[in-house]
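One chain of protein is taken out of this complex; the other chains stay put.
Order of writing sets the chain letters: A and B. Residues in each chain are counted from 1.
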Amino acid sequence: MRHHHLRLPLSGIALVAVLTLPLAGMAETVLNRGNLDDPESLDPHRTSTLAEANLMRDLFSGLMGLDPDAKLIPDAAASWRVSDDGLSYTFTLRADGKWSDGSPVTAADFVYSWRRVVTPETAAEYAYMLAPVKNAEAITAGTLPPEDLGIRAIDDLTLEVTLNGPTPYFLQMLTHQSTYPVQKANVEAFGAAFTKPGNLVSNGAYVLGDFVPNDHITLTRNPEFYDAANVSIDTVNYYPTADASAAVKRFEAGELDVNRDFPTEQTADLQAKFGDQLRVGPTLGTYYYGFKIDKAPWDEVALRQAISMLIDRDFLAEKVWQDTMLPAYSFVPPGIDGYESAALDYAGMSQIDREEQAEAILTGLGIGPDHPLALELRFNTSDNNANTAVAVQEMLAPFGIEVSLVNLDTKSHYGYLEQKGDYDLARAAWFADYVDPENFLALCKTGTGNNTTLYSDGDFDALLEKAALETDPAKRMGDLHDAEAIGVARDLCVVPLMFYSYHNLVSDRVGGWGDNVMDVHPTRFLSIK
Amino acid sequence: MTEIPVSAPAPVPADTEGQARSFWAKAWQRLRKNSLAMGSLVYLCLMVLACTFGPMLVPNSYDKIFQGYTRVPASLSAYPRPEMIGPAIEAAAGRARLDLVDWAQTGDRVTAHLQSTRGVDPRAARYFDRSDMLENSTLDPTSQTEAVLTARIERHHFLFGTDATGRDLLARTLIAGRISLSIGFLAGLVAMVIGVLYGAISGFAGGRVDQIMMRIVDVLYSLPFIFFVIMLVVFFGRNFLLMFVAVGAVLWLDMARIVRGQTLSLRRREFVAAAEALGVSWFQILFRHIVPNLLGPVIVFMTLLVPNVIILESFLSYLGFGVQEPMSSWGILIAQGARAMPSAIWMLIFPSLFLTSTLFALNFLGDGLRDALDPRDA
Partner (left out) sequence: MLRYAFWRMMTAVPTLFVVVTLSFFMIRIAPGGPFDQERALDPVIRANLERTYHLDLPLVQQYGIYLKNLLHGDLGPSFTMPEFSVAELLHAGLPVSIRIGGLALLLALILGGAMGVIAALYRDGWADRAVVGFATAGSTIPTFVVAPLFQLVFALGLNWLPVGGWNDGAFHNLIGPVICLMLPQLAVVARLMRSSMIEALHTHHIRTARAMGLSEAAVVGRHALRSALLPVVSYAGPAAAALMTGSVVVETVFSIPGIGRYFVDAALNRDYTVVMGAVVVLAVFTILFNLIVDIAYTLVDPRVRYD
């Protein structure tokens, strides 16, 4: 019954929103955003996807936020102080921070929320975003009570956080939605249904208006938001756009103002059609292949290097991906301040030199067209992944590496990798959760869940641990660089192939859009011209 | 989830061998008079021949990547087009870390002046060969930092254009046809064998057995088809054999229903009753009298089943469950073409033409067969 009760006025809003769409110049400004998928959840502590992150940044304000250029800015916090040993952070919240029901955002809200994130019952996928906080991991594992988390409300507006070790990227982590606050009274009043339209109380620039799965989500301006005066767009409609070609047509027809993603193989044609409205640029993501390192013959590092040399990354990026990717010779993408990637030795070589060197290595190993080596390449189904794999197959064939291809749907593919199934070479990708090299390199650390290649090296692990305790940022970046030089450049714990680009369609009508490496675009900074 | 409608022709109204033979002969005569059906039959034979032997005869292999020709349009004249040569030399020079000063073309030969402050490596000639537009490239250093490139223009024909990785679409369409047609016929065969046996037994046994067997069909109808396929594909990996087993395993349901209906009515015929009275075993009755009499409707149904299998295969390919690259099927090519639609229209048109014309021919042949096998229409 409640369902029907709620739907009527809300579908009214949607109707108004759609009706006003063609009538430019009306009082209300509406932005229609294509958003890849529907959110799996609107509970910030249970979200994990890119589509959800977009919604969370509009609905909630964390302690820290990102501006249109993805630079760190204070959001719910007005200021902060770090102790000299880097172990203690004291945040002062803004005095004018309010929930959408008008009540103030307090330090106690953050204490409640963070405890909620790490509590085992919450089953938060991104609980590890709070892992640097004292006792967080023990609480998630169920060995300590949530009250032991290293967070304390000193008064209504002062929050003290204690960390396990100095964590230079801690403030970056606070821009992630899993650290955003939820309102205790709201969660307790509605239980699991607190995220439903009409129930949800949030502290961001927008409030939840309507949610019809597979159709749209409507957010409306939050008048209680501390910076509401500078929010220009009144209503945002988020549409799931799983079919990228259909989304492009809707964009062309003006039904969408913004869409993330377009079919990359059409880049040249779309460029001609849409011009500046097509936004492509580097982002913090790496497309890579991984050898199963504990399995012969792939445990032979020279063989891994030889195969890596044979892959013509320029062709992949320029032709197969139509310049929407950049060739990658390191695992950590460029664009992280203060960090210099450790590139593969042959990054500066021409492809011909690489091939000659690789051929020499392969001959030394007794591999060649007369003594071929079979290699099974696995990837998750998509046109671009298939095209990439087919191209790699062709590149390796003349040198006696006979590649067979196996593609599975995404769940089966990753399920197989995570269960440490038997394979030779497998496709994977990694996007940064926060702007720090550690977020990438941890993938090669012994025994971590994402380390599907089962790489293990004492020196590499030691350097990562050393970096974690280092308080001097420059030295720390140096340690991480050294780690990458060992794990990636020397040992190829993963074979980096390409760096991802964001590819957005942004209408000329939309103002305030900043292109940035995190591909983060909160609606509060956007406007309609 | 595909429903195949069929209006079954009347059963062969004969119970002796001689009469049956004359029935088939008459049917063949009738079919031969139907020019549309005969034309379709010829067309289908040609298509099967083209897809079987075509891939060996066309100049380019279906899996050869032409690096310089990703997504080029269909054309009767040879590639490269004149305006493609300059950019190709420049791109290859860029990858060899050389700067292009100028270039000129005389007939089939190209000469270009290149320079680099780091010196010119004669091996870099390979980059120009690799563009698939030039061959026999040689780089002659004229000084420390300069060199002259001489090469011959390599001619390629892409009658159907190329795909996103630069593979010849003509060769791919033909090889895809091989897969689609074999899936169509093999899955049709699987469906037919299971369906005919199941339906004939169910209809012949009648009573409770029939009830139970048909209830099982109902249950299977209600199972979402997509699971079968996901399940089979993830269990056995993705292979060609599996595709038609999966598809065939689903489509026999319609066949079983139709055959059962036919068998039920045949059972009531005098010649079956006579055989029963003579004490012929039910196994013999089934295979001597019932199954041969089902041949007519089954053949007609097959011509409708095969197109359905091909369409179903294309639907599975659209969802990403098709055969493994670098193999392809019409469904996969069409799905790729549909995604590339407004721009690379040739990627959609040619595979679609092949698929559609084949299905048209199968349909016309099916109609012709139905008419030919229906004596009342004579």
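As a convention for this text, contacts are C-beta pairs under 8 Å (C-beta built on N, C-alpha and C of every residue); 3 or more make two chains touch, one makes a residue touch a chain.
Note that this is a predicted model, so its numbers are computed, not measured.
Among A:Ser100, A:Thr140 or A:Thr453, the one in contact with the hidden chain is A:Thr140. Listed residues A:Tyr112, A:Phe274, A:Tyr416 or A:Tyr455: the one in touch with the omitted chain is A:Tyr416. Contacts to the hidden chain, counted on chain A, fall at residues 3, 11, 14-15, 18, 38-43, 46, 48, 120-125, 127-128, 137, 140-142, 192-193, 195-196, 212-216, 239-243, 245-246, 249-250, 252-253, 255, 409-416, 418-419, 428-430, 448-450, 452. Seen across the whole complex, the unshown chain contacts chain B at 1, 3, 5, 7, 215, 218-219, 221-224, 226-227, 230-231, 234-235, 307, 311, 314-315, 318-319, 331, 334-335, 337-338, 341-342, 348, 352, 355-356, 359-360, 363-364, 367, 370, 374, 376-377.
Quick note on the criterion: only the chains that are shown with their structure count from here on.
Averaged C-alpha coordinates put the centre of chain A at 40 Å from the centre of chain B.
Those residues of chain B lying in contact with chain A across their complex are 63-65, 67, 70-71, 95-97, 121, 123-124, 126-127, 164-166, 230, 233-234, 237-238, 320-321, 324-326, 336, 338-344. Within the complex formed with chain B, the residues of chain A that make contact are 245, 263, 265-266, 268-269, 314-315, 319-320, 350-352, 381-383, 386-387, 389-391, 393-394, 405-409, 412.
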